[in-house]
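The complex is shown incomplete by one protein chain, all other protein chains being positioned as in the whole.
Showing chain A:
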Amino acid sequence: MEFAADGKELKSEEEMPFSGGGTSLDPQQNKRLIEIRSTFHPSYIPSLFIAEEKGPTEVTFHLKNEDHTICNPLREVLNRHPAVLHVGYTIPHPSERLVAFVLRVKDGFTCQEVMRDGFKVLMDIFGNLGEKFSEAVTKYKLDNGMQLDDEDMAPLELDSQRR
């Protein structure tokens, strides 16, 4: 069993569960851990680290293997969150797949719960869009006399049963 400088047990590579993230509260101390995880880290699994924490209300997250696709809507959603004082993100260099996401919240809230709220709202939005799109496709197919696939039929049957 190996031990890192801060006393945490380092798991061997085979025992490490196949997930992406981890803490890097102190990148220097946990460097070895990060190195191990990133050497066999396939390039497309995203992960989230806390890079700087100036207190529970002011945190910079480092999101690895992410880009504007989720960070832009997340930033926009969090801007409307009543507890947020400042939110922004930047991509330090396009060659490196890293997003630095800065979040500052009012006293009495923590950054983690605000981020969690942001993710939840975004998931609602995209889930809602998916349902609306499926309904729109079904409606188009009905209006134009096209054959309905199995996926389209299910919500339609429920509707007719309700009536």
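Convention: contacts are C-beta pairs under 8 Å (C-beta built on N, C-alpha and C of every residue); 3 or more make two chains touch, one makes a residue touch a chain; residues count from 1.
By our rule, contacts and distances are computed from a predicted model.
Asks: Suppose you had to identify the omitted chain by its UniProt name; would it be "DNA-directed RNA polymerase II subunit RPB3", "Origin recognition complex subunit 4", "FAD-dependent oxidoreductase domain-containing protein 2" or "Cysteine desulfurase"?
Replies: Of "DNA-directed RNA polymerase II subunit RPB3", "Origin recognition complex subunit 4", "FAD-dependent oxidoreductase domain-containing protein 2" or "Cysteine desulfurase", the absent chain's UniProt record names it "DNA-directed RNA polymerase II subunit RPB3".
Asks: Residue-wise, where is chain A in contact with the chain that is not depicted?
Replies: Within chain A, the residues touching the omitted chain are 6-8, 18-23, 25, 42-50, 63, 66-70, 72-73, 75-77, 80-83, 106, 108, 112, 115-117, 119-130, 132-137, 139-141, 144, 146.
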